[in-house]
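Input: a single structure, listed below in structure tokens.
Every protein chain but one is kept in place in this view of the complex.
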Amino acid sequence: MDRARGVILLFASLLVFWLVLSGTAASDVVLVGIAAAAVIAMAFAGNLSFLAEFRATPSAVVAAFLYVGYFAKELVKANLAVARIVTSPALPLNPGFVKVRTRLKSRVGRALLANSITLTPGTLTVEMEGEWLYIHWVSVESPEVEAATAAIVAGFEHYLEAMYG
Amino acid sequence: MLDLVGAFLLLAGTVFLLLGGLGLVRMPDLFTRIQAGTKATTLGTLLSLGGIACLRPDWALKLAVIGLFVLFTNPLSSQVLARAAHRIGTAKAPETAIDRLAEDKGEA
Partner (left out) sequence: MVELVVTIAAGLAGLAFLLALFRFLKGPSDADRVVAFDVLTIIAITGIALVALAEGRGIYLDVAVVYALLSFLGVIVVARYLERGL
């Protein structure tokens, strides 16, 4: 049943994408879109869609909205931090690579976590190995796993855990 | 009114693009350059596209597609590139205090 759900979700999102890109509802265009989306959805179901492992419970939907808001806030903060560093004559940097651990089990959840970390203040995901993530940090506050995890991962993990588990 | 918002977003966005370019030139090593480049250009692009969407509301949907695409792919390509650069041992800035990744691989 999970597979059927994955196929349908992927098919629907691909078709919407196609319709937005082509910007018309002419029947031939729509037919081509349906055919292409169906083939791709059946070939790649369960692999591609970030909807596939989503829990789709009310609390997960709420968490998704909160996640987007938190992400937007962090993205703006990250950019103000970058702006401050590159415009100051002394370039205040203390770079390093730290190791953090995530509790997330879902692959999609981990991928979203890695992407979120890259876009938030001073951190860039460099390598992932199972539950361990290696992060390049522009200004290392703590080299220890626990403290770095609390500073970098905890904020996003809280929401992503409700969304993907 | 919408024009004003659009103009403001467009200017803010291109200022962030400029900061990204500045970071690319000023940062001391590859990894810090990737950081400045990715973050500033992602927000810069999103703001600029949002500004253009305010000026031309009929284009909003297509601009949103471009924005979403950039939002998902930009961090990904940075991560892949940073990983490749670390694996082939690209020079790190002398200030780099600690490298747990190299330690765990038994290089340090």
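Which chain is which? They are A and B, in the order written, and residues in each are numbered from 1.
The rule is simple: a contact is a pair of C-beta atoms (placed from the backbone, for glycine too) under 8 Å apart; a residue touches a chain by one contact, two chains touch by 3 or more.
As the structure is a prediction and not an experimental result, all values here were calculated from the model.
By the touch criterion stated above, the residues of chain B touching the omitted chain are 3, 6-7, 10-11, 13-15, 17-18, 20-22, 24-25, 30, 33-34, 37, 41-42, 44-45, 48-49, 51-52, 55-56, 58-59, 62-63, 65-66, 69-70, 73-74, 76-78, 80-81, 83-85, 87-88, 90-91.
In this section, only the chains that are shown with their structure count from here on.
Taken in their complex, chain A has these residues touching chain B: 17, 20-21, 23, 75-76, 78-79, 82-83, 85-87, 91, 93-99, 114-115, 118-119, 122-127, 134, 136, 138, 140, 143.
By the touch criterion stated above, chain B contacts chain A in their complex at residues 16, 19-20, 22-23, 26-29, 31-32, 34-36, 38-40, 42-43, 61-62, 65, 72, 75-76, 78-79, 82-83, 86, 92-93, 95-102, 104.
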